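To start, the structure itself, in structure tokens.
Missing here: one protein chain of the complex. Every other protein chain is in place.
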Amino acid sequence: MTTATLKAPARPRAKRGALRGGRGLVGVVLVGVVVLAGLLAPLLAPFSSQEQIPGANLLGASGTHLFGTDEVNRDVFSRVLYGIRIDLFICLVAVPAGALLGGLVGLVASQTGPSDVVAQRAFDVVLAFPPIILGIGIAAVTGVGVLPVVCVVIGAEVPLFGRLVRAATLKVRELPYVDAAESMGASRTWVLRKHVLPNILDSLIVQLALSASGAVFISSAMNFIGIGVRPPEPSLGGVLADAMAQLGANTMYAVGPLAVIVVLVLGFQLIAQALVAARRGEAS
Amino acid sequence: MTSYVLRRLPSLGVVLFVSSLLIFAVLRLVPGDPATALAGANATPDVVEAIRKELGLDRPWATQYVQWLGGLLTFDTGRSYLIGGTIGALVTDALANTLLLTGSALVLAVIAALVLGTVWAGTRKPWLDNLLTGANTLAVAVPTFVMGVALILVFGIFFPVLPTGGVPRDGLLANPSITFQYLLMPAICLALPVGAVLTRYVAESLRTELAQPYVVTALAAGVSRRRVLVRHALRNILPTSLTVLGLQTGALLGGAVLVEFTFSWPGLGLLIERAVTGRDYPVVQVLLMLSVAVFAVLQLLTDVAHALLDPRVRLGGAR
Partner (left out) sequence: MSTTLSRRTLLSGLAGGAVLLSLTGCASAVDAEGSGEPQEGGTFLGAIGSDLVPANFYTNSNHGVTTIIGLVFESLVHYPNDSLKAEPRLAESWTISDDGLTVTLNLRKDVKFHTGRALTSDDVKFSLETYADPKWNGQLKSTAAAIKEIDTKDPNVAVLRLAHPLGNILDLLEIVPIVDKETFAGIADGSKYVGTGPFKFDKWTPNARLQFSKNPDYRVAGRPYLDAVDIAVVADATAQANQIRGGQIDYAYGISNLDVERLEKTGKISKIQLTGAETQIYVGTNVTAEGLKDIRVRQAIAYALDRERILAEVFRGSGYTANLPWPKTSPAYDEKLNSTYTRDVAKAKELLADYGKKVPTLKYNYQSPSPLFEATAQIVQANLKEIGIEVELEPLDAPTFVAQLIGGKFAGLWTTYHSWAQYTPSTLTVSAYPFNALKNTSHFSSDDYTKHADAAWKQLKGDSPEAIESYAALSKDLLDNLFLIEIAIIENRWAVSERVKGVGYTKRLELVLTDAQLTG
């Protein structure tokens, strides 16, 4: 493992290879299909996500309405397609933001003893609250909306990336040749740039894929318990939550968003697994 | 090692203290207070004032905080504003339900991990390997509440054979076979992700174990593969598997919140949801402190486990 993490230059190609076949490819395809469906929603969706179709109250699945209609006469299929967008948006904004923030905190804090302790304990405090509880609390203060969801995802990611970067930094700086370089007068930034960053890059990428999966989970869960995106804007978890009150009338209403959430988190998970496997394959 | 744990203890205290301040302050920043929650939509402003006075919410925050902290330290947590009864009794009841749920999930997860993990490691059939890999990935990836909705759809709506939520009227102890049915869906939901992680760990460790010289020797001596697997390899990996299981406890407790919400299971997760919705300060405060304490201790144990594995963490911290 240690020897593998030192062979930085060979890695990027291996990474891409991991996603060219097997589960990596399946993951990419699954995520790709959902992302495309979300991006192309205006072309694919037969109706607007907010159009209330006169008389179409809680219809079952049919040719016109693949997932039926909801309690205010909207086409559920179209709402699911548009709903993908907000979940992806949250992933795209919150995960990199959390990674960047967490990574920076981890990196900076690990430079001196006291700041390291403070950062560690701060991470402990954040990790002590399960994300959903954190979400309930933040939403109670800010009101429901996209903002609390983004906050919670960032809050959940910061300690993860912070700890990851910190551990890697400490590990690299223990290495004899880095130690030697430092004693010969190499600057800290030089060490960080030349040795720390390349060495944690692959674990960062894996963590990013896992975090994307986690972010979809958190955002759909928060929408599910009604503290996320505001109506009438559709979100995957929100559509699923609304469907829960209408299970007896239109079951496809629940099945549709459910399937999309599963495909999305599964895709991210497969990508992460393929990346881990590729790294491991290299090590052996 | 002891010195490492001792060094971490004061910071555990700091984490708890800072959390108590945070919890107290954030709760009071939330719009709406217990008085408005109790008063309801038909009340008038003077009613809200009267209730506020009755609950002692008109006293300064500092007084309220000190009183709460004093209560915590003397284990006198007071009464719920919203739900009748002492907080001790409420929390104990909910805790028992949560423990029953997580305990059942844990048992399910362990059984699944031992059985499926062994099968997975031992199989030489590609289709079975692929099936287990797929199922495992799915179980790790699918959010608990999504699985919950799926189960409710199948066993509550399409084939209404299982109760979709709540607990039996007579309580959980009166009739085990009824309790079992109420417990089945939420427990499966909660067990799946943890069980999947554990299964994967067991399978991978077993594979590593199977490459050990003693296994090769045993196989060469004519001991059956299944016997080697179950009798020797499995026994050898049990201790580390237990550690991994321990590390999953946090995930299990966090997942319980959503599962309880989905299945209306009256445990700590549902209690905290109801308490937050009713701005039941004393209950929310105690539950959050409890959660912080549990997770902080789990965090400490995780770190200790890591320290055992990596001497650099134990000795240095940052240089």
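Letters A and B mark the chains in the order given here, with residues in each chain numbered from 1 onward.
Keep this in mind: a contact is a pair of C-beta atoms (placed from the backbone, for glycine too) under 8 Å apart; a residue touches a chain by one contact, two chains touch by 3 or more.
These figures come from a predicted structure and were not determined experimentally.
Across B:68, B:81 or B:145, the residue that sits in touch with the chain not pictured is B:81.
From the set A:60, A:113 or A:231, the residue in touch with the chain omitted from the display is A:231, counting the whole complex. Of B:6, B:41, B:73 or B:221, it is B:41 that touches the chain left out of the display.
Residue-level contact of subunit B with the missing chain is found at 30-34, 36-51, 53-54, 79, 81-85, 90, 93, 115, 152, 156-157, 160-169, 171, 175, 177-178, 180-182, 184, 224, 226-227, 230, 263-264, 266, 270-271, 274, 277-279.
Panel shows subunit A; residues 50, 52, 57-58, 71-73, 140, 143-144, 225-226, 230-232, 241-242, 244-249 of it touch the chain omitted from the view.
Following the convention adopted for this analysis, only the chains that are shown with their structure count from here on.
Taking each chain's centre as the average of its CA atoms, subunit A and subunit B sit 22 Å apart.
Residues of subunit B touching subunit A in their complex: 11, 14-15, 18-19, 22, 26, 29-31, 133, 137-138, 140-143, 145-146, 149-150, 152-153, 156-158, 253-254, 257-258, 261, 272-273, 276, 288, 291-292, 295-296, 299, 312-313, 316-319. Within the complex formed with subunit B, the subunit A residues making contact are 23, 110-113, 116-117, 120-121, 124-125, 127-133, 136-137, 140-141, 170-171, 173-174, 213, 217, 220-221, 224-225, 240, 244, 247-248, 251, 254-255, 258, 261-262, 265-266, 268-270, 273.
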